[in-house]
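Below you'll find the structure, written out as C-alpha cells, and then a few comments.
Subset of chains shown; positions unchanged.
Order of writing sets the chain letters: A and B. Residues in each chain are counted from 1.
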Amino acid sequence: MIKQLSITTPDQGLHEITTHIDQAIGESGTSIGLCTVFLQHTSASLLIQENADPAVRHDLQTWMNRLVRIDDPLYTHVNEGPDDMPSHIKSMLTSNSLTIPVVNSRLALGTWQGVFIWEHRHGVKHRNIVIHITE
Amino acid sequence: MIKQLSITTPDQGLHEITTHIDQAIGESGTSIGLCTVFLQHTSASLLIQENADPAVRHDLQTWMNRLVRIDDPLYTHVNEGPDDMPSHIKSMLTSNSLTIPVVNSRLALGTWQGVFIWEHRHGVKHRNIVIHITE
C-alpha cells in the first residue's frame, strides 16, 4: 500500500510524525511487515531519535547549526536564500528515507524512539511524504 | 519473517554482526529477497563498513570522537551521563536502519563489506535488533 502525506512544518526543528505513520499502518491492515517512509525533499530530513527529553532535540539542532554554518563563505549556491545550502548539507548528513519493521500493527520502534521530520529551513514549509507498507 | 535479536556490546566500538543476520536469513528459507535490520536505540548505530583492515574501524572511531566531543559545553542534555548526548549525535550522523538485498540466501554484500553495530556509549550495553526478511 502507498499513502501520500503532506506535512506543514512551522519552522526549523524536529517535528514528530510517529502517529501519522502508525495511522497509515492501521489503515493498511498490516500486522507484521515493513514500512518505508520517504521524504520528497532535499532541504529537510527524516530521523529516528529519542522522543523523551526535548533537550536531546535542542542539542541536536544547536550542534548541527554549529557544524553547518549559515554564513559559510564556501557556498556558491546562494540564489535560494542563506538557509538553503546549509539545509542541503544537513540533509546529506542525515537521510530522506527510513525503513522500519512493523510488529503488532505498529512501527517496531524502541521505547524511546520517535520518527521525526527535521525541517532545516526557516519559516513555514509544506513537505510531501510517501509511505509504502508491505507484509 | 520477523526475528528479534539481543546483542551485548562490550564497550564503545564497531562490533560485527554479519553472521547473525545471515543465520536469520538461512532460518527464513529466503534465497532471493530483501533484509531490513533495525536497531531499537538512538545512542548506537548500524553501519556497513570494511571488515578487512581493523585500522579502518580504529580511524572511524577516533575521527568520530574528535568531531563529536564528549566534553562539549554546548550540551544541555547531561542527566544521562557525559557520553549520552555525543552518542545521540553520532547516531544522528549515521543510521539505525539498513536495507540490503538477499542473493543466494545471504546478504548481497561486497567482498570487503560487513554489517556492524556501532556502540557509542561506554561500558557493557544490551541492544535490541529487529530483522525483517521478505522475498
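The definition used in the following text is that a residue touches a chain if its C-beta (ideal position, glycine included) is under 8 Å from a C-beta of that chain, and two chains touch if they have at least 3 such contacts.
Since this is a predicted model, take the numbers as computed values, not measurements.
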Subunit number of the complete homomer, 2 shown here: 3
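Quick note on the criterion: only the chains that are shown with their structure count from here on.
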Euclidean distance of C-alpha centroids - subunit A vs subunit B, Å: 20
Subunit A - residues contacting subunit B, complex: 32-34, 47-50, 53, 55-56, 58-60, 62-64, 66-67, 93-95, 98-101, 103, 108-113, 134-135
Contacting residues of subunit B [partner subunit A, same complex]: 2, 36, 38-42, 67-68, 72, 74-77, 79, 85, 88-89, 91-93, 95-97, 99, 128, 130-132, 134
